[in-house]
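Left out: one protein chain. Kept in place: all the others.
Going by the order they are written in, the chains are A, B and C; count residues from 1 in each one.
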Amino acid sequence: MDVIGEDSYILVYRDRRRRWLIRPRDTPKLHTHLGILDVSALVGKEYGVTATTTLGDELVVLKPTIEDMVMKLARRTQVIYPKDLGLIMVKLGVHAGSRVVETGTGSGATTALLAYLVQPTGMVYTYDLNPEFQEVAKKNIEKLGLSQFVTFRVGDSRLGFEESEMDAGVLDVGDPWEVIGRMRVSLKPSAPMAAITPTTNQAEKLVAKMKEEGFVGLETVELLLRHLEARVGMTRPSNFMVGHTAYLTFGRRTSAPSQQS
Amino acid sequence: MDVIGEDSYILVYRDRRRRWLIRPRDTPKLHTHLGILDVSALVGKEYGVTATTTLGDELVVLKPTIEDMVMKLARRTQVIYPKDLGLIMVKLGVHAGSRVVETGTGSGATTALLAYLVQPTGMVYTYDLNPEFQEVAKKNIEKLGLSQFVTFRVGDSRLGFEESEMDAGVLDVGDPWEVIGRMRVSLKPSAPMAAITPTTNQAEKLVAKMKEEGFVGLETVELLLRHLEARVGMTRPSNFMVGHTAYLTFGRRTSAPSQQS
Amino acid sequence: MDVIGEDSYILVYRDRRRRWLIRPRDTPKLHTHLGILDVSALVGKEYGVTATTTLGDELVVLKPTIEDMVMKLARRTQVIYPKDLGLIMVKLGVHAGSRVVETGTGSGATTALLAYLVQPTGMVYTYDLNPEFQEVAKKNIEKLGLSQFVTFRVGDSRLGFEESEMDAGVLDVGDPWEVIGRMRVSLKPSAPMAAITPTTNQAEKLVAKMKEEGFVGLETVELLLRHLEARVGMTRPSNFMVGHTAYLTFGRRTSAPSQQS
Partner (left out) sequence: MDVIGEDSYILVYRDRRRRWLIRPRDTPKLHTHLGILDVSALVGKEYGVTATTTLGDELVVLKPTIEDMVMKLARRTQVIYPKDLGLIMVKLGVHAGSRVVETGTGSGATTALLAYLVQPTGMVYTYDLNPEFQEVAKKNIEKLGLSQFVTFRVGDSRLGFEESEMDAGVLDVGDPWEVIGRMRVSLKPSAPMAAITPTTNQAEKLVAKMKEEGFVGLETVELLLRHLEARVGMTRPSNFMVGHTAYLTFGRRTSAPSQQS
């Protein structure tokens, strides 16, 4: 049985738009327009319970999933979506024990999901040029209790990665074609990698460079997610839809030498 | 360094359509229209190498990813896509140690990915009405070396699951509304679940039933994957596209009692 | 040369979001946050000119297209999109001389486009239960100068249409399956028709009924429109996208008798 602690994250849930991700220690009373919720009183209870606000409104207290946590982090600086992360994780085969190299760290959202999946025996090596960004990401990863599965490195990945024989790589920088050659060297032969780029021009330049670097199995895709409003007798897709997040480019390193040198 | 063994699966790769997933012991010589490849000669070599056929054609020898393996299995009986599996895995938070209940087993494709992610300490409990299907799935899981992370159960999940306190659930049956009440009981309060249904009518009936059973955080989505042909100066989306795979319905169990009983 | 008159509609255009559809007689001075535009002074000038506001901002004065006019009407009561209207017009072959039956009139947006296309020798017969709606639509059609190509009828189209031998039909009501039998009788054998329905359930019921009524060439489609932000070196699809407008169902009447009677 999972019991709520003083330092546990809880997701107080009313509906898709009204949800709060908090900790009892930080937020003993949650003030909402639906009334005040006595969060302290939830300590010792089981996740999944319903709690009542001072205005009589019922809220459900959920245990946050890794998606809840990651999306919370992501919202602060950049946009990364579960649909994209999910496909990346499956294509890269990230799981317990994987050793993954990532650049850049950004808010640490992707890093967090990678760390969650590689535990308890793997490691994520994540690079960012910006030391301040990494500090934010580091704190985020700490909150999730995943710090021991992440090695943070401040530095310019265009100059290379310290690691080699990596199982997988994730590229989330503005000029991935400048980094892919270095990433090649850090990956095991045959290892898969993924790059996240918003524009068609970036995908175009990256794919050309990946061919030069001997990558195979190249594909660039985009995912469109649409909600279906499933209601008896009046089912229809939602009006609102996100039109674009990013192009995802995948490839596999080979033993072939770079045609660059 | 990963070295190819007699019993290792290898992915012989030419391009997206010409790829062979084989083992040296089973297929010492690979006969293709590009010539014959001496597969036996690859034993002891590193993944990622290039090998030449008798007709002089160059093929890359890759280590199959879990996606390669799962898609190979999926092709036989049903259609399940990495894009859908990826989103399910992220939303369910499946990772090392997770205990997941699934019905039905089908070809074992979803089961295989779940098992891959829950290792080395988790378990997938998978139900199917059809003992012959489960035999096929069992063999597939064995080939992947994931048998110790899967408990197969032949039986009608409409009558209930043996397990309780599950971390997550996956519903892939034709009448998920008949099973969701039983799945509720087997899940931990607050645990997430996912259902895969091809039609809008199924999603509609399922969502109505999930509301009765006190699930929250309900959402039904579909993912459209489109390839981008990223080529210098002539980048465009691919003509070919899969128009539909399945609707994915997600929800979270609460402690609220079923309104059914 | 097209010259702006006192009663001409003009589209004052700054960008996609800042545009005003006005007439000099109604709006001699246009007050905007970009300054005041002396609209009277535009009378006698040619469309396409640039005019300067009191704050020095430059606005282009365009001649509204039928799309501009129709979208202006549509915004008031319901949502109908050029993408959907365009496909309907092509599939129905609406052109000069066509005789088209439509129900319901709604805001008159679809009616207006139909009338625009059937002029100078065709006619649109449009039905609506609600006399007040039709008054609004009538005024809208008058503003467009298309009144002589539209016959308005207040009445319940479930009870039948006065017209027969129609070249095409458009169904835009909540319960099209109640009307399709009557529409069949009003259409020429072989004539095409289109129905606009937001939900999958409506499309499902309608298609079943159309089969009973001997329609052939049945197809239900939806159109997703996505903007591409085409900018040198940084081209990408827009973030914002409308996820759903309506399902469009098309069919052709045959001489086969209804299986209903």
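Rule of thumb we're sticking to: a residue touches a chain if its C-beta (ideal position, glycine included) is under 8 Å from a C-beta of that chain, and two chains touch if they have at least 3 such contacts.
Everything numeric in this text was worked out from a predicted model, so none of it was measured.
**Student:** Can you say which of B:G35, B:G97, B:G181 or B:P237 touches the chain missing from this structure?
**Tutor:** Of all options in B:G35, B:G97, B:G181 or B:P237, contact with the hidden chain holds for B:P237.
**Student:** Given the full complex, what residues of chain C touch the hidden partner chain?
**Tutor:** The missing chain touches chain C at positions 1-2, 13, 16, 46-50, 60-63, 65-67, 82-83, 85-93, 95-97, 113, 116-117, 119-120, 165, 188-190, 192, 200-201, 203-208, 216-217, 219-232, 235, 247, 249, 252-256.
**Student:** Contact with the hidden chain only, please: which chain B residues?
**Tutor:** Chain B touches the missing chain through residues 198-201, 222, 226-227, 233-245.
Keep this in mind: only the chains that are shown with their structure count from here on.
**Student:** Can you compute the centre-to-centre distance for chain A and chain C, using the mean CA position of each chain? Integer Å is fine.
**Tutor:** 44
**Student:** Could you work out how far the Cα centre of chain A sits from that of chain B, in whole Å?
**Tutor:** 21
**Student:** Pull out every residue in chain C that's touching 2 or more other chains.
**Tutor:** 200 - these are the residues of chain C that touch more than one other chain.
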